[in-house]
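Omission of a single protein chain aside, the complex is shown with its protein chains in their original locations.
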Amino acid sequence: MAIDTTAPEAPLGAAPPPAAPAPHRPVWLQQNVLTAIVLAVAGFALGHWAGNRIAGGYPNVAGASGENEVAICLSLGLGVLGWLLGIGALNYPIAKMFGREAIQEPYNPSWTRFFKFSTDHKVVGVQYFFGVITFFFTAGLLAMAIRTELLYPTNHLIGPGTYIEIVGEHGTMMMMMASSAVVGPLGNYLVPLMIGARRTAFPRIEATSFWLFTAGYLVILTALPFGGFPTGWTGYAPLQTQASGGMDSYLVGFAVIGLGMILAGFNLIATIIHYRAPGMTWARVPVFVWSILATSALLALATPTLVTAGLFGILDRTAQTAFYVNERGGSSFLWENLFWFFGHPEVYIMALPGFGIVAEILPVFTRKPVFAYRVATAGMFGVALLSFFVWQHHLFQSGINPDMRPLYMLTTELISIPTGFIYLVTLGTLWRARIRFEVPMLFALGMLFNFLIGGVTGVFLSDVPVDVTVHGSFFVMAHFHYTIMGGLIFALFAGIYYWTPKVTGRQFDQRLGKIHFWCMFVFFNCTFFPLFILGLLGMPRRVFTYAANLQFLNDFSSVSAYLLGTSFLIFVANFIWTIVIEPRPAPANPWGSLGLEWQTPTPVPYYNFERIPVVMNDPYHYAEADADPVADISLPPPAVAMNRPPAAQAIEP
Amino acid sequence: MRMARSTRIALVAVVLGIATGLIVFVGMAYVRTSPPTVDFATGHRAGQAVNVHMQTVGTYGKGTHPTWVSYLIQDPKTGRWVHTTLLDVPADTRVNFTIYQFDSGSPLRNQQVGLVQGTIGGKMSVNGKSLRLLNSYSNAGVAHTFSIPTLGVNVPLLGVSSPNLCGVAPCSTARWPHNVVRFSFVTPKAVGQYAWQCFVPCGAGWLYGNGGPMQTIGYMDGLLKVVQA
Amino acid sequence: MAETNGSSSPPTGTTGSGTPEPPHAKRMITFWLIISLVVDVLYYTLAGPHMPPGDMTSAASGAQFDLNILMICALPVILGVWTYLGYALYNFREGRPGTLLTGPMAHGNFRLQVGWMVGTTVLVLGLFVFGTAELIIPAGAGGGEGPDPIWTPTSHTVLPIQVIGQQWKWTYRYPTYGGFETTSLVIPDNTTIAFHVTSLDVIHDFWAYQLGIKADANPQQDNVAFTTTHQLGQFTVRCDELCGLWHGAMYGFGHVVTKAAFAAWATRTEAQLAANTKLLPPFQWTYVPDANGADGGYYPDNVDPYSKVEIYGAQKAKV
Partner (left out) sequence: MSQAISREPAEIQETLEERAYELRAAEGATWTGTRLAIGIAIFAFASLAFAYFYLRSGNNLDLWEVSGRAHSAPTAYGAAVMAFMLAAVALTVLAVRRLKAGRLIEWQTAGWASVLSGLLALGLQIFELTNLPFYPGRDGYASCFIGWATMNIVAIIGAVYWQETLVARFAVLKRLFAAEGTTFDSPLPAARLFRANADGCAAFMIFMAVAEVFFWVLFYVI
């Protein structure tokens, strides 16, 4: 529907109603991250007070346990509300109740826009980038602590209680981060550019998703002062119901992050479906956009289950319902089912964007079209669809529906078929190519190498008899680190190195980039490959004690993990030096890409495209000298020019 | 965005400095939450038995969790009661435990832990009386257990039947009703840290009575750190 | 864009130098076949017999066999991709960096795509059939099968042992010996054993590594796992589902002993523990302790018709 460029039947008539002019606020009334912090703290305090007022009198809530979960949940919830209020995410929703139009914030070219509620998808993308990196490095530091504790089999450097808390915190933060790692920064920034749109469909929802993401980060951090949570990232009940205050941070944090995930997916789906430029038919949509569409569908549809399951958990802990407590008519299986019904699509939320980036980058560095484009998209949607039907493979030994195990073994193994499509596509693209080993290409190839190991070991896990040995062991741990860290994070870094010239107009030092890649690649494998062996040798996940004969492998892994951590410092140094302190200007299109996003000026103007481009070809025609250009973006100036009315035309539901 | 180079360097330095500071601060604050370790190993002579005195209280009575049940250990050098559950003991040594039990009892979640196991002679002495088994459904029930599952040590501690219970630690044996439980075992030859805990679901207000203090080191869980003397 | 844009199989292009292309595909496939064969044979003969979890029981040796079969299927896949990657990256690398020559145009290759899909599908379905057979024939392959296992061992003499998980230790009840409960796990050789795994509180997971047994311990659920012992020796038991503070310390050792030794041990222990066994609740497959602790508290007692039960197995809820 979006390729029709004719004018609507009726004349446009009067201009849409003018919106209220942007109010000129004094500096101290402007909303930014500082007001957000202030209101978040105020909301936290208010919630704490209210929780104690409301529930403090019930001995079952705050009596002998000495801990008022109602107060903790309320303070976290109101804290998040204050955060959103302070940043200005709720201005429009509140104004809407009085029939007001959205206020168009004045265009702000200064750096302060990154600390404000911005409806520019490019600003949101950059904000997400720093959010994701902060999240990633925080959780990465916790990983270093985990590996430190595992240096000795029975001596404890950190202590068992703290260790369990750190394990849970690391896992949860990484999962929260990884589900937005690509969709957030690269998806929001690039999708409109790639499809030739001037904006996303629901820019305020997009911005709100980012500020919920940051709120989720703060909420999950509060788990540590509240005493952590002992359940790991899976939060199994009834241990969840038994745990102390940090568990509330986990549940509220996941709910907040989950809402952000839903909103981010929601906006991107509508954008990709409706804001494609004229001529951007489905067959011309870049593979990366396809992957983001598949991911967004999973984000929007799988995450509500997590939020609902979290709500039940919060009710169990505050209102003392018994969803997950068997002795009171609940079921511990209920959480396992609901959680994994979200949890397995979540795994592909983290894998698909990685496929997209790699398939998008390979043609540029092989100077070839992407091989079997339709197979690639079919593969992504096949994975997305199948991912809803495999969740019980996490529960093969649980005693839940044991007779259904062959079915889930089948669906799980079937997923390797569409995943195999991706390999067909990427390997086919390499065939007789002209491969340039630039930094993004190295990361993309590294992803292919790592994900292969992660994927193949996944088949081992799907096989029920073998799963009896490897389930819940370090083998699983190594498997999903190979797919997420080795897959998604490598792809993310490929994307970062690839698109930074577009986003910043500056270029990384390529030699340092290559050093970063090789350190990360080698030490990643040294860290996680031994974990496969440890798992096969009988080391369960999340333990602080292990057999003495496993110490060498553990120590090898730990030392490699430190070096892996250090390799990120190379990236940070590279970033600080060549992007911030001594900027190196990048050529307009350093990799010679045909992608539409590279046809825009750098830095990308506020409305992305001077004229909405007319797309004429898919961006993979590297081999053809006489191929049509991807898009015509140099149309003559309009016959009837008019100033765009400042009011946003879309009405958001 | 146009800033002088020196401004940018300064800005980056400040951000990095704040980040490093935060990491160090949070890390140190977090590590610091570990309770102290009472040392029974230093100065220990081979062949000599070690005497450990502990007490259990129904409510610790102060600090961040005044309602929580807790163990305390007496420092052998100063004689002061320390609010901790970590103790260093020498390897391959007989340790004589004396536990002053100030809490009320209840039936056990699993009567299996009513059995005395892993001590020398497979018995304990309760107020001077030698016992191998506590029936938690009769008498005053069992208040707590001192159990090291990986070493096979398990000692149930008889509950106090008096309604007049000590509520603020440390409790004075002269003032409050209590039971004195004595037992001994020989520490393993292998150095390492052995988890010990209580198996009575005495974490009031928590699901299964096993949250809060029951899952916090320094209250009802601890480490027996076996070290080379 | 149509896949038919691509040229014939294997994908070829026409750009580049005029010299004829060497037979890339043939070279790769030959190398791949040889190396796969060599690695598979080496793996099966050298590593295969030592792969975990060993062959102490039927479930363990079954798991070992399955692992080996999967490895034999997986190694050629991995080697194939590596071979291709290595070959392609070396031979198709751009010699002169900086220039942007184009590679051959190949949007797709219909036969290759169909071949790939058929190949992966056949492999996957084959693995599924194999996995299902290996799950059903050895009676659940040592995994937890829930309260009513449909895949049961053929042996008529099955020794039931109840495994009770509790924060944080394992205890074992022997219903055929008066239901005594002990912390030591001793099982007889050449016997089919049914582990009935349950929990008194949160979810644990009973993992007897060398036995090839893994079953979740769920509250109020009887999760059954079967195996037949073949060898004497010691095995490790660990908790494999995060269950709180001392999850990592929830481990122990069990022993497979001769039948005679087992009978002697069991009779002796039954007598030793008789005093405590009398106090235990009568043997049941599952037990229902109160959700509250000894001092009560999480859920208020006596606000509704729910009895206050504090000890495991004492009573069911009054309905």
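Letters A, B and C name the chains as they come in the text, with residue numbers starting at 1 for each one.
Just so we're on the same page, a residue touches a chain if its C-beta (ideal position, glycine included) is under 8 Å from a C-beta of that chain, and two chains touch if they have at least 3 such contacts.
Predicted model, so just to flag it, every value in this text is computed and none were measured.
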Completion exercise
Among displayed chains, the one left out touches A, C
Handout entry: Of A:Phe135, A:Phe323 or A:Trp591, the one touching the omitted chain in the full complex
Key = A:Phe323
Fill in the blank from the handout: Given A:Ala302, A:Val464, A:Cys519 or A:Met539, the residue that touches the chain left out of view is A:Ala302
Problem - Omitted-chain contact residue, chosen from A:Ile87, A:Val126, A:Ala201 or A:Val289 - result: A:Ala201
Problem - Listed residues A:Thr154, A:Asn337 or A:Asn554, member touching the removed chain - result: A:Asn337
Exercise for the section: For subunit A, enumerate the residues touching the unshown chain of the complex. Expected result: 1-2, 4-10, 12-14, 16-17, 96-101, 104, 107, 109, 197-198, 201-202, 262, 266, 269-271, 273-275, 278, 300-302, 304-305, 307-309, 311-312, 315-316, 319-323, 325-331, 333-334, 337-338, 341, 601, 605-607, 610-612, 633-634, 637-644, 646, 649-653
Handout entry: Where the missing chain touches subunit C, by residue
Key = 220, 288, 299-300, 303-306, 316-317, 319
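The rule is short, and it goes like this: only the chains that are shown with their structure count from here on.
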Completion exercise
The distance between the C-alpha centres of subunit A and subunit B, rounded to whole Å, is 42
Problem - Centre-of-Cα separation between subunit C and subunit B, whole angstrom - result: 36
Fill in the blank from the handout: Where subunit C touches two or more other chains at once, the residues are 201-202, 244-246, 249, 251, 289, 291, 295, 297-298
Problem - subunit B residues counted as touching two or more neighbouring chains - result: 195, 203-208, 210, 215-217, 221
Completion exercise
Residue set of subunit A touching subunit C in the complex reads 59-60, 63-65, 160-161, 163-164, 230-232, 234, 236, 238-239, 242-243, 283-284, 320, 322, 325-328, 332-333, 366-369, 371-375, 395-403, 405-406, 409-410, 413-414, 416-417, 420-421, 423-424, 427-428, 430-437, 445, 448-449, 452-453, 456, 459-460, 462-469, 471-473, 536-538, 540-545, 547, 592, 618, 620-625
Problem - Complex interface listing, subunit B residues touching subunit A - result: 1, 5, 8-9, 12, 16, 23, 26, 30-31, 33-34, 65-68, 192-193, 195, 203-208, 210-212, 215-217, 221, 223
Problem - Contact set on subunit C toward subunit B in their complex - result: 164, 166-169, 171, 181-183, 200-202, 244-246, 249-252, 273, 275-276, 279-281, 289, 291-298, 310-312
